[in-house]
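Only a single protein chain was left out; the remaining protein chains are all shown in position.
Let's look at chain A:
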Amino acid sequence: MLFDPVVLARIQFAANISFHILFPAITIGLAWLLLYFLWRGVLSKERYWDQIYAFWVKIFALSFAMGVVSGLTMSFQFGTNWPGFMEKAGNVAGPLLGYEVLTAFFLEASFLGIMLFGRGRVSARMHLIATTLVAIGTTLSAFWILSLNSWMHTPAGYSIENGVIMVESWWDIIFNPSFPYRLMHMLVASFLTCAFLIAGVSAWRLLKGVGGPGTRKVLQTGIVVAAVAAPLQILLGDLHGLNTLEHQPAKVAAMEAIWDTQRGAPFTLVAWPDEGTRSNRFAVEIPYAASLILTHSADGEVQGLNDFPGEHPPVAMVFWSFRVMVGLGVLMLLVSWWGCWELLRRREPGRLLLHAVSWMTFSGWVAVLAGWYVTEIGRQPWIVNGVLRVADVAADHTAATVGSTLVGYLLMYVFLLASYIGALRYMALKPAASLGDGKDTGRPVPVLEV
């Protein structure tokens, strides 16, 4: 089973897309936060806003580069791994990806140069415009990609001729039933990821004694953004879940590990879903709760996996990913509200809070990955839900070819992730006073350094 080339191709694509999403999850939200920092710098006389911008724009640049190179990989892997997808669904997928490149990717990549290195070369107004365009570009990019992804979950506006998917209505394709929920869920996820990233790094810098006057401001910004985004995200997640129940009931049955269709279904808090015996081992359940959540009635009928024989996703992965995501969401809510309360109550954040927030630095990444695993593994065995199966679109490479390149990719990604976090750590540990403060010492800013 492990040496099945289709399974290997899926692992390879999953590895790549998992690595990729880490960086858009940062750049989408961080672009807007940078715009906020820049704007505060323009409005106030405090120098530290410029320092904050200079610090985080470097992390933005690094994250952006990571996103570009791993995104490039995907544009090729659609063809190398899933040639059948492009042959059969190319009429829908091609234009949506094309619009992403034309309207978003070029915009962000081109103005990034001015945003990063152009401050001395263009007016402050033009620099602000460039930063705004980069932020718009990252969000627009999410718009097109999420539209295509949502269409693969809830296809609409198409017909099939000779086995090829044909376009009936672009409006229905772009604004397919799950798109608004998925887009909002992802955008807020990005803000939440960034909020904890900036708060976590700032808290860590304060603990290490390398923070400056701006560091506390960033911590504050991060906590406030998280405190607003976390409850919003839980609400959006619930709406998205109800939408999934309507369009992909098999996914919801896997998320809740409901094996048989029943009335008054219990909500399983934790368990080990066992596909062999089609039951949950070591289950801790709340009676009637699943029916209550999903149908808003204690004895409402909930569809089980038995309604989708041979066509439902692997249960344990989806079940557990869902619990990781929800658990982290609740934790984010608690920590951010605690942080708000502490910031309101006294002037200095306590060490306990700083420790908690710095532990949560990458919590957004874990939650984003878990969320994507729920939705993507939850779509199996389909690549386009109900229309096209993954196994029917895979390339016929040998297991050896896919396996060896998979090992290469995995080694590369582990190395890059370690380098990324290492660089983040190195930048965070530089004492804040020397950050972007070339003017005070009178010495020129060295090449490519700040």
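One rule holds for everything that comes next: a residue touches a chain if its C-beta (ideal position, glycine included) is under 8 Å from a C-beta of that chain, and two chains touch if they have at least 3 such contacts; residues count from 1.
The criterion applied here is as follows: contacts and distances are computed from a predicted model.
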UniProt names the one chain left off this complex as which of "Helix-turn-helix transcriptional regulator", "Bifunctional protein PyrR", "Cytochrome BD ubiquinol oxidase subunit II" or "ABC transporter permease"?
-> "Cytochrome BD ubiquinol oxidase subunit II"
Sole contact to the chain not displayed, among A:Met86, A:Ile234, A:Ala283 or A:Leu331 = A:Met86
Among A:Leu97, A:Met186 or A:Ala271, contact with the omitted chain is made only by A:Leu97
Where A:Ala14, A:Ala65, A:Leu242 or A:Val387 are the choices, the one touching the absent chain is A:Ala65
For chain A, which residues lie in contact with the unshown chain of the complex?
-> 54, 57-58, 61-62, 64-66, 68-73, 75-76, 78-80, 83-84, 86-87, 90-95, 97-99, 101-103, 105-107, 109-114, 116-122, 164, 166-167, 170, 395-397, 401, 405, 408-409, 412, 416, 419-420, 422-423, 426-427, 436, 438, 445-450
